[in-house]
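What you see is the complex with one protein chain gone and the rest in place.
We call the chains A, B and C, going by the order they appear; numbering starts again at 1 in every chain.
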Amino acid sequence: MEAAQFVLTLSCADRPGIVGAVSSHLAAQGSNILEAQQFGDAQTGQFFMRLVFHPCTADVAADDLRAGFKVVAQRFDMQWTLRLRDQRRRVLLMVSKFDHCLADLLYRWRIGELPMDIVGIIANHPRETYRHLDFDAIPFHYLPVDRADKATQEAQVWAVIEQSGAELVVLARYMQVLSDELAGKLAGRCINIHHSFLPGFKGARPYHQAHRRGVKLIGATAHFVTADLDEGPIIEQDIERVSHSNTPEDMIRIGRDIERRVLARTLRLVLDDRVLVDGHKTVVFAP
Amino acid sequence: MEAAQFVLTLSCADRPGIVGAVSSHLAAQGSNILEAQQFGDAQTGQFFMRLVFHPCTADVAADDLRAGFKVVAQRFDMQWTLRLRDQRRRVLLMVSKFDHCLADLLYRWRIGELPMDIVGIIANHPRETYRHLDFDAIPFHYLPVDRADKATQEAQVWAVIEQSGAELVVLARYMQVLSDELAGKLAGRCINIHHSFLPGFKGARPYHQAHRRGVKLIGATAHFVTADLDEGPIIEQDIERVSHSNTPEDMIRIGRDIERRVLARTLRLVLDDRVLVDGHKTVVFAP
Amino acid sequence: MEAAQFVLTLSCADRPGIVGAVSSHLAAQGSNILEAQQFGDAQTGQFFMRLVFHPCTADVAADDLRAGFKVVAQRFDMQWTLRLRDQRRRVLLMVSKFDHCLADLLYRWRIGELPMDIVGIIANHPRETYRHLDFDAIPFHYLPVDRADKATQEAQVWAVIEQSGAELVVLARYMQVLSDELAGKLAGRCINIHHSFLPGFKGARPYHQAHRRGVKLIGATAHFVTADLDEGPIIEQDIERVSHSNTPEDMIRIGRDIERRVLARTLRLVLDDRVLVDGHKTVVFAP
Partner (left out) sequence: MEAAQFVLTLSCADRPGIVGAVSSHLAAQGSNILEAQQFGDAQTGQFFMRLVFHPCTADVAADDLRAGFKVVAQRFDMQWTLRLRDQRRRVLLMVSKFDHCLADLLYRWRIGELPMDIVGIIANHPRETYRHLDFDAIPFHYLPVDRADKATQEAQVWAVIEQSGAELVVLARYMQVLSDELAGKLAGRCINIHHSFLPGFKGARPYHQAHRRGVKLIGATAHFVTADLDEGPIIEQDIERVSHSNTPEDMIRIGRDIERRVLARTLRLVLDDRVLVDGHKTVVFAP
């Protein structure tokens, strides 16, 4: 039987000896390092690392590995995670009327491109809106927004997150602004796809803004959600070329392709523990 | 002897019959249309067209063709130009300390990629700064800027433009802001390369801004110069991928490549009469 | 009521006067030209044109317009088509086991990105293979291939094409080689997506070939099907970056994204009469 793979991510104040201490610890317990990436941020003095390793024996438990690593982590005052690589993350998807990202994520999940368990879909539109999409056994929650009382809906959203045990929330073109409170509670585990090449064209109707400005490239941006709208740490971006002859509607169409591939790429990176938050930026350990 | 090619560009309020009238006029005089591109801007109601044609005989003069076209132009109240395609435009280059765009344009000009006559180079740094560049017989003008009296230098710049007969001015990383007056006098015939993906990161030190924001793509933008800084009509843009590990200095290096190719592409388009101004946007009839 | 738009495409031996004759004809009958693109192939001496126009009156029939244009067409011995732009083409999709292109085309069709009527889906795998896809009322034909007798299945395929009135056949990762006879009958109206950057890696398992060769970019190619396998006129291509760390399976995954966007773009171009065959190449009048 092949030994399972574990992923260790860590960040701490940079100082000599971190890599050596981590490697020695893993070597001492007989682990074999399969992948290792690191980054020292010269501006913040913070150090980041991601390792994939096989433990010595096939049947070692993540809890035991964690208990063992705690000593190293404490020595350097690390933020860290250690996970069985194959253990699927519990993910909740949120969507509004436009379902191109949702349809895309569902397809990729189904064929095995996105190793995750989808524990629920929340929409502020009824099931009928997505009637052509097969949700399988995924629980669907229709939580419409009452403009006069957004708090009630957000409480329902939070209840679904809690009850489903969601570790990650993906705003797959969910066109409602989260309250500071909810954004705060989801810090570091809520991803949004913004339909512009941030920081250009923040706010509403970015493709119309782009058309008015006459840009020759349009883009999309995936970022962690923070209370500060459209200012969260950027994870991934991409663009397509447009021309004077493209209408705002053309840009919306072209943009759908950018949005869905940027969001899918981002989710794949996050699910494989490749994205670490570095203040209001991200460290992305690409494969 | 092969007949010369002429380029006709025009814009006017859109209404039925423009293409027919232009084609009929050219057909009536025996011209053969080699290329034709058109665009009707649904938002502004403006129509744009670019045609390349062989006249009936090899020795017809541009002036005669212009005289003939005047009737059609007046009927539709057109803005228009009609030029012998092979007639090289007179171009003035302006540069500050960083000469990567200048070096690149000179190289392309030398091997025939940019069909133009360079009638002068203006720099606010002395000839010594560019000592490794061969300027051939191109007049070099060292016009340093006195911060307390920018007007004097701009008067000198204007004098060079006038005396050299420059039809086009290219700010090839010229890091001085033109006064509203000079920008106004150069409206529609002055191109700038901005080292950011506009409208993101306007103003100073855009790569440092990009680094601070943690974007995953950086870009450059070529645009017509207007009094409103960094707001001129965009002609061309391009980007490169960056990562968390790139320092601002890396971005400056990567950006040099983007800047020089965006500016060179733009200049090629402009020299072949492919760029028309449409309010604060551009129509680019790409090949 | 807004007048309908018509699309005229034509090709013929290049000689002076074609554009003038076409424009004059349209002008004479009161049509207004909205888009016009042309190309003279200097190597083959062939001329190509695509025009979009509003006829003089809202209720003119395509047949009448065709009857009128016949005179011009005969004068220049043109190959030509004239169609009502909004009239949806009848399209048949063919697929094997991998359904990423099929799923993608269905989604785009459903939201209106691909203006066509899907008149049938032919698969050499049973309906169950695509159980998560909603085929709506589209007829599904399970036509498995008997390796010892491919002719029988092809006869069935041809019967479906005939009976459905399909104008266009799209091989959306249909992994069977068409016989020369069927390829011949579908000349100019059958599109295939090949999962390599042609002409590199023709034949079977191109991603494995690419991996073995150690290329740094992989691609996909959409082309018209001809009897000569993987040699048909190329319509569109695109690529993605890969690295030494990508396995053949990674490349297959990355390739799915390239394949589906290349095929979708191609189909959009073909449906809008933007692709003309020029010998063993294509002229693509991009928007």
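FYI, a contact is a pair of C-beta atoms (placed from the backbone, for glycine too) under 8 Å apart; a residue touches a chain by one contact, two chains touch by 3 or more.
Please read these numbers as outputs of a predicted model, since none were measured by experiment.
Engineer: Which candidate, A:Gln5, A:Gln37 or A:Ser96, sits in contact with the chain we can't see?
Structural biologist: Considering the complete complex, A:Gln37 is the one touching the chain left out.
Engineer: Under the stated touch rule, tell me which residues of subunit A contact the chain that is not displayed.
Structural biologist: 16-17, 19-21, 23-24, 26-27, 30, 32-38, 40, 54
Engineer: In terms of residues, what is the contact footprint of the unshown chain on subunit B?
Structural biologist: Residues in contact with the chain left out: 100, 103, 107, 110-111, 113, 132-134, 136, 243, 245-246, 250, 253, 256-257, 261, 287.
Engineer: Could I get the residues of subunit C that touch the absent chain, sorted low to high?
Structural biologist: For subunit C, the residues touching the absent chain are 39, 41-42, 197-201, 213-217, 219, 233-239, 243-245, 247, 278, 280-284, 286.
Convention: only the chains that are shown with their structure count from here on.
Engineer: Could you state the distance in Å from the CA-based centre of subunit A to that of subunit B?
Structural biologist: About 42 Å, centre to centre.
Engineer: Where in subunit C do residues touch two or more of the other chains?
Structural biologist: none
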